[in-house]
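Have a look at the structure below before the remarks.
For this view, one protein chain was removed and the others were kept in their places.
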Amino acid sequence: APAPASAGKADDTLNIAWAGELPTLDRYFNVLREGELVARMVFDSLLTVDPQTFDYKPLLASSYRFVDNRTIEFELRRDVRFHDGEPFDADDVVYTLNLMADPATRVLSRQNVDWIEKVEKIDTHMVRLTMKAPTPLALEYLSGPLLIYPRDYYSKVGSQGMGLRPVGTGPYKVTAFDPGKRIVFEANRAYFDGSPKGRPTIGRIVQRTIPDQNTQIAELLSGGVDWIWNVPNDQAAKLASMPNVVVQNAQTMRFGYLAFDASNRTGHSSPVNDVRVRQAIAHSIDRKTIVKRLVRGASEVIDAVCFPTQFGCVQDVATYDYDPVKAKALLADAGYPNGLDIEFHAYRDRPVAEAMIGYMKAVGINAKLTYLQYEALRDKVYNGETDFTFMSWGSYSINDAAASVSQFFKGSKDDYARDPQVIGWLEGADSAIDPATRKDLYGKALRRIAEQAYWQPLFTYNVNYVHSKDIAFTPTADEIPRFYAVTWK
Amino acid sequence: MIPVTIPGPERAVSTDAVLELRGVSHTYQVRRSPFRKSVPLRAVDDVSLCVHRGEVLGLVGESGCGKSTLSKILLGLLPPSSGAVLIDGAAVSGAGQAAFARRVQPVFQDPYSSLNPRKTVAQIIGLPLAVHGVGDRAGRRQAVTAMLDCVGLPRRVLDTYPKQLSGGQRQRVAIARALIMRPEVVVCDEPTSALDVSVQAQILNLLTELRRELNLGMLMISHNLAVIEHMATWIAVMYLGRIVESGPTRAIFERPRHPYTRALLQSVLTTVPGHGIPDPLPGTAIPNPVDRPAGCAFHPRCPLATDLCRTVPPSRVADARQGGFVECHLFPAGEAEAA
Amino acid sequence: MTPILEVEGLCVDIPTPAGTLHAVRDVSFRVGKGEILCIVGESGCGKSLTSLALMDLLPGRARREARRLSFAGTDLGSLSPRAMRNLRGNRMAMIFQEPMTSLNPAFTIGNQMAEALRCHTRASAAEARERAAELLALVGVPAGRDRLNQYPHQLSGGLRQRVMIAMALMGSPDLLIADEPTTALDVTIQAQILHLLEDLRDRTGLSIVLITHDLGVVAQLADRVVVMYAGSVVEEGPVDEVFGRPAHPYTRGLLECVPVPGRTPPGSLLGSIPGVVPSLIGAIPGCPFSARCSFAADACLTRQPPLRPAPLQPAPLQPASAGHSFRCVLEGLA
Amino acid sequence: MLAYSLKRLLLAVLVAVTVSVGSFALLRAAGDPAVAMAGHSATASDIEFIRETYGFNRPLPVQYADWLVKALQGDFGESLYFRMPVSRMLADKLPTTMTLGGLALAFALCVGLPLGIIAAIRPNSWIDRTALLVSVTGQAMPTFWFALVLVVLFSITFPLLPPSGSGTWKHFVMPTVVLGYYATPAIMRLTRAGMLDVLASDYIRTARAKGLHPAVVLLKHALRNAVIPVVSLSAVQFGFMLGGSVVVETVFALHGTGQLAWESISRSDLPTVQAIVLVLSSFYVVLSLIADLLNAWLDPRIRVA
Partner (left out) sequence: MTMSETLRAPAAPAAAAPPPTPGQILRRRILGHWSLVGGLAVLGLILLLAVLAPFVAPDDPYRQDLMERLVPPVWNAEGSWTHPLGTDHLGRDYLSRLLYGARVSLLIGFAAALGSGVIGTTLGVCAGYFRGRVDMVVTFLVTVRLSTPVVLVALAVVALFGGSLEVVILVLSALLWDRFAIVMRTSTIQATSQDYVLAAQAVGCSVPRIIFGEILPNVLNNLIIVATLEMAHAILLEAALSFLGLGVQPPLPSWGLMVAEGRSNLFFEPWLIAIPGVALFLLVLAINLVGDGVRDVTAPDGRT
């Protein structure tokens, strides 16, 4: 067998590969999922979520308490140092959160910070955070995307410097970063005891960007890398039978959906403006078979436009079972007895898209596929140029319907339903604090969406993690592999 | 004796001159290497000539002296940089091109490249008829057949391709194509130099016959003086783009004036053994057309060159007795008459 | 005269898809020391292949066969390729028709000339250049030393042909084979080159085989002449005899085709040989010229006569051994 | 000579400018840079703000001129995606692509030239036919397919070479072969044709008549003249390989300009794409200039007379 430059267990180096190219390691300025993985290794937030129980636990904070429903006070840890040796204290928290919340900073995911009014230092190890309005997701944000940066360093090097040479408090520090190519992590031996993340055990982690799936597998098989993910199910099934390979499948919070232009946003009236056509399409596709035969793994069919575990994601909504006869009848009813032609856009899972096209064809719907890169399709969607798209959404791994249904049906750029009723309910739900009220309002919105078939939710995704037998790796449902928790076997 | 006239502005043009060049020059821009600027190359320099009905004008000169360029100008294929081409005394303009094409036709040197390999003999010979819209398909074929007989080709070659013909046969096809429109002048640019002696004789005989029968005017370009003497009634000797001597064949052969003409005549090797190899022009000062010598262009090679020759270009001196002219300092105006 | 080159029964065959092309058929001749032998004939009659066969430079597929092929006593037929290479360019040299393309455009004249010497002797580069300069002077190239650094394209056709000749002389050959050396040149230049060849022969005793289709050149330059037709020799002999009293109808026909200034009346019709050369593929039954010969008899269609001495001419009587021979059933032409 | 070089340089600049104008127009048509820059959750006013600050609201020719002036000073702007100077990214990625292109060209020449020469010396022999087969196969195999086959063969079945990356020479073996094999047929054929032509020429006969050793005839007299067209072709091929290495770079995770360009296209990262196109086309132009000069050196007829 070849002896790649850095061969695994022997020299305490874990080689991982993925396809995404991270432009910057400043998490506030990249939105790729891979960015999240890196962020969790290099940085810490005030709180964290237990991946199993979904409970919030203090991380950089040693404790927190709600002063009122708009104010939280955090007691900070005293034994934490940044990678550059600077001690962590209230100044860093105040600086980071206030900076990121400032619209002028232009962080990419505004919803993560928009709710913060101000953060004040009470003393060196105590801060107070004030919200603009009661925010149900506050703890969610604080335990994920809101990472704490070192004030001195960040104010000196800015986002660019941080992006290239990140300095955080996390279990791993970055020792080399070739953007889009390679990241080298070194265990942070000074990581504070008692972190819920645990102390890092593997000395070095080297990440390489390998765009081609086959090459990733080839690298895995030849021992060049130890861990890859997003391996298609067909391959994963076969890989599972290889001697040195472990395949783990886990559901993710991501789900697929068909989005229709119900409100004629494109302005060139399309058949899907008609609810009956949307319902017909929904009925024409055999989601169960697609899930069972094509998507496979831990995936399941969903009917509401949110991830089932998300708070407020009620399941008692209208469902559209596979029923080609009914689909045809609906089409005829809508004035298309001889079928219709429609433009169809997609950016991922070509086989699924193709399978759906096949199903639609069977009832007379000719969907003409335009397959685009994500960025290109997203621009089209934002510009109101698409009739009918096959998309997916991962809710930023936030376990609350606010991160899914509210993201798309509150009149935002990607809202093609523009249903004032739905918008009203969702605005109420997002600003209410009382869980029951929220749940009720989300339920109303979800039922209305299903009934009108603004979207046709398809299935939840699953991820295949494929890695060598040498490591112990536990996947989590939030699609965020935690490399700091990986250990040698 | 054939009535001859001096072409050019000095004498009135005789009425039977069909095709005439008056003070024609042509300059090419040549680039000798991509790294250099292009320079003018005067391929034809102030040439006046005329071709008469039933006469053969022989043009001799060494390679690169501008013979082919001159023939292209005569054929209307190359617009002269200055000077005029006259047909029946009238200048040829763009509009008259088609009419011109009916009256003046070429026969090229290389019968291998002058026939389109993708066309049958019938198509090739019939092309002028088709272009000028003469007759219908059947009529044209008839005319072509008649022409084949005329140039001594068997009729079975009608539907063959040039590749299947021998060199002599091809040249006959080329002649047939040239003659099918019944032109008055045929311009033959070295019509036999690519052919074997035995075939050359056939073609020369054919041209002689056709000229007599059709009263054709002919410009015959050749570097074979024996052929020119045999065919031409009038000779023009060209050197570096200029006609340096011109006159009736007999007179030129008997009393060549210009040293270059004399050298050319000396160089003729006859098949009668025993004359030995002449050494007419010792030295190797080969003229460079881009960089013409000052004065008389011939002076670097001329055994008789004087200082005058090196500085002053000679002027054209009419030679009344010969009915031609010569451009040489050795023959100043008065002397030429007296000589 | 001792022959420097003796050729007997030379045949060159080229396999083609249509059959074997017998390009040279049983050709015999000899060249004496200091003699100029001309081979004439129409295009395609096998002149070039004959000369290439002598040099062992035939194109890939062509096969050479000969009863006897001897150069200055050496049997060329049995020489190894290496020995042949040593002879070539050294003791027997060759120049070609196209002076424009016969020199490698990528190298200087000096380089190409020196190479011709240095591949045969141990001469140093300086010596080779020295000799090159001398030879250029010999062949009448002015300022020869400067020309050594020039590239072929910087020379005119006449100069290039002189360079070719000088290059052929680099190894002081005994025999020079010249394949149409003047065909591409102007008449005045042609005269110069021929003059040069004659001069070389006179001064150095070089033997020359000159291939041409120009009867004028033959008449003025050759000592002896070989007339070829369709791959075989139809007449051979001293040039005065052959041109003065051609014995073969083909030779006579050829001579009649060419106008002679002062002898052929201007504007008259020339003699001509009708018809075309027969195909050289496969055997030709009978005399190859019979199809075009106005004297052809039945016998000519079946059998080609052997080369035989021409009938003795009236005074000055020459012995038949002087070697005017021809290949025809006719008893000479009156 | 100087005048010629200047003229060629002017032409080169003109070509590069034309190409960049074309690509500029095309890319502007392809996507709104402001939208691309603003990213995921930008509002209309964010986008408007970006348009203002980056001058995307100015007329296209003005934007182009502005870009060009800066580009000439080596400033290709900032990548919208990586938010770092494009010039720095190019400095990082070009060496990989150049190495790959250079190696591939060297491979193609090392295989194509000898094969072409041998094939020309022995036309219709088994060597000629094998060479033909090799070249035709090279032309008929989709690059990525060939690449994947090699990976399976040499990284998994016989684990000799690493399947991806660019750390050591071993990493470049397969990419070089794949990319080079694609260019081999053209070079081989041209060499063969050129050799056949040259070998049939008069001056080769002259050289043989001098009694030169066949190897000298072949390598000195024939090859030099036969490679002249190959030199020009190599320039074209090199240019093509630099631009066409996308697939190879993707498969072998080489992270060169090809893959960067491709990713940047899909990310509407205009400054990056723009810069790569300009650099590649200038590079091609420079290469063909070099090829011309090389040819002039090889062929004195082209050189100053």
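When the chains are written out, they are named A, B, C and D in that same order, and each has its own residue count from 1.
As a convention for this text, a contact is a pair of C-beta atoms (placed from the backbone, for glycine too) under 8 Å apart; a residue touches a chain by one contact, two chains touch by 3 or more.
What you are looking at is a predicted structure, and each value in this text was computed from that prediction instead of being measured.
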item	value
Of D:Ala65, D:Ala91 or D:Val136, the one touching the omitted chain in the full complex	D:Val136
Omitted-chain contact residue, chosen from D:Ile50, D:Ala131 or D:Leu148	D:Leu148
Candidates A:Glu354, A:Glu427, A:Asp440 or A:Asp470 - the one touching the absent chain	A:Glu354
Hidden partner chain, touching residue among D:Leu161, D:Ala207 or D:Val277	D:Val277
Sites on chain D contacted by the missing partner chain, in the whole complex	11, 14-16, 18-19, 22-23, 26-27, 29-31, 123-124, 132, 136-137, 139-145, 148, 152, 156, 236, 239-240, 242-244, 246-247, 250, 258, 261-262, 265-266, 273, 276-277, 280-282, 284-285, 288
On chain B, residues whose C-beta touches the chain left out of the figure	72, 75-77, 97-98, 100-102, 104-106, 108-110, 113-119, 124, 127-128, 131-132, 149-154, 160-161, 163-164, 166, 168-169, 172, 174, 177, 181, 202, 205-206, 209, 212-213
For chain A, the residues touching the chain missing from this view	213-214, 217-218, 221, 232, 234-235, 238, 286, 289-290, 292-294, 350-351, 353-355, 357-359, 361, 368-373, 376
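The rule is short, and it goes like this: only the chains that are shown with their structure count from here on.
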Remaining chains grouped by touching, chain D not included: A | B, C
item	value
Chain pair, A-D or C-D, that carries the greater number of C-beta contacts	A-D
Of all other chains, the one whose Cα centre sits farthest from chain B	A
Separation of chain A from chain D, taking each centre as the mean of its C-alpha atoms, in whole Å	39
Multi-partner residues of chain C (each touching 2 or more other chains)	none
Shared interface positions of chain B, touching two or more other chains	none
Complex contact set, residues of chain C against chain B	42-43, 140-142, 156-159, 162, 186-192, 194-195, 198, 213-221, 239-240, 243-244, 253-261, 263-264, 266-274, 276
Chain D residues within the chain A interface of the complex	31-32, 35-36, 39-41, 43, 46, 79, 81-84, 89, 92, 148, 151-152, 155-156, 159-165, 167-168, 250-253, 255, 259-260, 263, 266-268
Residue ranges of chain A in contact with chain D within the complex	1-2, 4-5, 21, 23-24, 29, 31, 106, 108-111, 159-160, 163-164, 178-181, 208-212, 214-215, 218-219, 221-224, 373-376, 378-379, 382-383, 413
